[in-house]
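This is the structure, below, for whatever I ask next.
In this view, the complex is presented without one of its protein chains, the others remaining in place.
Going in written order, the chains are labelled A, B and C, and every chain counts its residues from 1.
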């Protein structure tokens, strides 16, 4: 297919693919290629048209190596050994036996000695943010978040043979279940009611009696993929003969039109009250005598008039909706949620993070060249910075100082002078093209260089050639 | 005029009027009569149609006794002497000299010795909640709040001859300036712009240069009334030959359609997200690349589509608006803002507050008769209680335990059993008629009496005859 | 007796006594006379030497009128009717039946209708701060607090015939049980152990089985007094033929040497660390290896040495104790706890509170004379103001702006300039003598008058003649 051009799982493992992708110079293109690899051979276009948010889909590949390199139990073991994994924060120990779901987390650090002991006794292990410990998972998610325009997260699940770790339930995210090792028997069920289609919140644990018959039942093997939208109930258990390791990649948590409206609608009302006197006019003197729940059964013409005035005002609200400003509020949240980019070798070499300047033999060496008007620059990634107006000033929000641990850092932003707005906007819109610092629409030559230095030091832009 | 029937300021002072009004058995009727007296001879109907929220109006009566009994400087002095008036809390000492507005409040209690010293040196005195100290002001405001369906407040202003205490400004309330003693020279100005018509917030102090020419200039004398809507700039100063005492009665602070929508609109969105899957559907994957302030100049067809989807969703919102529930939220706030009713002698005699039971000669005497099914009851005032649904249960909110000091008490409410809802609603809707306890639509005879006792003990209902 | 000279309960009721006392010009003398009346005929000197904090004492007078005028059930009824008495805040409804102690407070205001209903059904009523509602109780306590040098409080107890309202227990205060009406059967028991002699905290409710035999059993009649120290267990019940009303006057809560040391000892250590290097020297490197609970059984000579060093440092601590500063901390708390003085007619006439200046016939009249150097002044009460050093500046703490409701007002104080310290100290030490403003040791004549005006406006000083 067109979308799949140049990406193939056959005989190529993920690290090769990621190396190839590092040569794709537009990060949005990179993102769509990686997503295509994830759901291949289904074309992404088809997927988003027919499947996304609509129904489950299963990809069986008969190729256990397809997702190789993404994550493994060996990596799991290495992480336990080398990193500070804390029970309850980074790792959950769970079981689901005879319809009873339990969590067994002790306090403190999860060391192999205790973790493997739990596993041997039949407990499932869920690693909550593998992106903080695995560079590859970090890299993959940080690329995919540009595809989704919404945070991409992941959990890893390791299940002993013949056991189940979780009760049937549905989640509040779009889920891509990527089978990495072994096998797992999955059952997927339709949302139970219209109200649970694309739900806002995850469900509690269900009893088997509550969920009806599965619409999909399958044994997932290494290399296979199972996608299902939020609201679809699911459960997975291991066959007696094999353990299972899978990673669930997720996105679109609180990313609906309604979530945007939650930011937009109060803002629209505020604007309406400022701009339209109808919204500031007083309520009828006597409205409390015929409105309200205690009067809801009254057949009073004043009620009709009141409802119709309300309806008219609510309809007018749309005229005052500051849509772009509300999108920016949502964008700010997204930029805060984002993983920082995992830089390619080339990106490193041309950005502040990989600047060669260093201490050697008693002094600072390899001091970088200065940024000049001739230096050619661009954003490090299409989505790594965004210009937002914050009422008073103009702010640049950016992802490059975020942490691999969710929200460990505060939202990162800095205010820029109004006269630099055009230059930053120019840079953002020029991506993926490099432009010379001299071409930035600033008032003075000095300003151009100072602005470029500022953005370079924050890790937001890269140079065409290493400094 | 029709509205004015039976109320006249001629030769009748306020205490007579209030006595007359105590014989008006419907508190809403009582309220409209008192309001008519306030603005007489302008018919209330005309006033609300042509003047209210639209323009200033002046009533000159040539009758200095018209408002007699409402408040006086002698009462002011008595209050200072007998009550705990605190500077900054209950009393402000101000001056406006050579365009400079100052406040002179020392800490602590405002005693006559210091207060009159300030007055003698040319300072104005503003008493902030005379209703807490003056029974008459309390009575008048507690009646008027039923007319407005919104809190009625008051400030008293005492100004020495030849001085001005405040800079020109506009307020966020409808103002009735009632001249009580002496004279005051007033100037009223139009709102400066469309945005300042019926404004949401009060203005800062203005310079004389900012406010243009007055549309009304007058010397108010005792017995006169000046009304102006929120947003109309005003200033008053004393002539060299007379001090001035006036009370400003105010209402309709934060009581606009927009204020109601602030409660309604988020609730409507919440319902919409629960009931309509369109609100739960995900945003477009790429919306951040063409929406937001940084893309607002882009001519992108996807923007048009996005705007039109937003518009369509916002228009639909009205379908989900829980109007009665939002009105109840507003009603709850109003009931919290309300002054408690000042009971008439008759109301006292037939309610818990005036029950004759007392200690005399070593024992409890005059024990009241029990409430029985034959007892006839009704609400103490039309607006003293309200049935609101609070998500889970049904609550009765009520004003009779409020304080004369604004929000000194928490909102007063109690939950009633679902099977008592109809009975309370029946009582509310029966007002001003008395009904027998036996006629309450409750499951059992015992329930009827228990419910009536509960409402009686809270001071919400009165009996037709003293118990 | 000498102490009792001039005060007698015979035929003289409390209001006469209080009138007499208003002629006693030294408030400390006034306090000791009132206390003498309370415990008459026991001489106060004897009482404090032999009884106070040591054992119960009973005074039976066969004079039911002795305490007449202090409080009555009629006053109780009046308060319910006229004041805002809140269940749980100002009034408790209790019962003690078959060994079970219960509280029956409903929410909201305590109106006669419901209160007397509880009483009739056998519940006891405890009014928690009668001083806020009764001028006489306020007056008596505000005088007695000068006698105790510690807050004087009171509760009123009304008990129906044949009932008991409280379980046996002991309190954390010295208690003077003053029988006002009817009769009550009292039993008093010794503290159960040495640890419960003069206890720091009140006890829980005891079972009858826990408290042994009473050391005192008596039927208290109107006019009688029963005193017992904190720690003495007590219970009282009504005989079938009479109700009981008593007021318990209390003092010396948290007023022990230990309470003072809690302020003094940390301060002493702070001074010691500043002034004596021995306190700043480091601990032994290895002290954790032989000290601490896990090493407490070790027989290690280093432990002995460590203990002895600690002992030596603790003994030295006394040398650094800022005793007067700690007493001032305690004094500040006391002044905050104090009731404001209830002024006599004469005090009123010569202080800011009773200044005759008033509004009459359209203007301020009876403007007071100015304070001049010839004006003779003194503190309004011996204990109404106190000079305390607060680290940086010198502050005057005072009681005259306190509320009759405990701690309703913040502690009242103001900073004075260092050069006014001597003058305020001079005033304090001159009491009860009047001194001329001109005799205040200030730098300038103007300063003397300004300081006197300041103190006069705060209600701290009175003039020898009305201004």
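Here, contacts are C-beta pairs under 8 Å (C-beta built on N, C-alpha and C of every residue); 3 or more make two chains touch, one makes a residue touch a chain.
Nothing here was measured: the structure is a model prediction, and the numbers come from that model.
Asker: Give the labels of the shown chains that the missing chain contacts, considering the complete complex.
Answerer: Contacts of the unshown chain, counting the full complex: A, C.
Asker: In the complete assembly, which of C:82, C:296, C:418 or C:444 touches the absent chain?
Answerer: C:296
Asker: Specify the residue from the set C:273, C:369 or C:464 that touches the hidden chain.
Answerer: Counting the whole complex, the residue in contact with the absent chain is C:273.
Asker: Looking at the whole complex, which of C:97, C:283 or C:345 touches the chain that is not displayed?
Answerer: Hidden-chain contact among the options goes to C:283.
Asker: Based on the whole complex, identify which of C:224, C:328, C:347 or C:401 touches the chain you can't see.
Answerer: C:328
Asker: Can you name the residues of subunit A that touch the chain not displayed here?
Answerer: Residues touching the hidden chain, for subunit A, are 73-74, 76-77, 81, 84, 106-109, 111-114, 116-117, 119-120, 181-182, 243, 352-353, 355, 357-360, 362-364, 367-368, 401, 403, 412, 414, 457-459.
Asker: What does the interface between subunit C and the hidden chain look like in terms of residue numbers?
Answerer: These residues touch the chain not displayed: 28, 48, 52-53, 147-150, 174, 194-195, 197-200, 252, 255-262, 264-266, 268-269, 272-275, 277-289, 291-296, 306-307, 309-311, 313-315, 317-318, 321, 323-325, 327-328, 330-331, 334, 382-383, 386-389, 425, 428-429.
Everything that follows uses one rule, which is that only the chains that are shown with their structure count from here on.
Asker: In terms of CA centroid distance, which chain is the most far removed from subunit B?
Answerer: A
Asker: Roughly how far is subunit B from subunit C, centre to centre by C-alpha average, rounded to an integer in Å?
Answerer: The computed centroid separation for subunit B versus subunit C comes out at 42 Å.
Asker: Go ahead and note the Å separation of the Cα centroids belonging to subunit A and subunit B.
Answerer: The computed centroid separation for subunit A versus subunit B comes out at 49 Å.
Asker: Please compute the C-alpha centroid of subunit A, do the same for subunit C, then give the distance between them in whole Å.
Answerer: 65
Asker: Provide the list of subunit C residues touching at least two other chains, using ranges where the numbers run on.
Answerer: Nothing qualifies.
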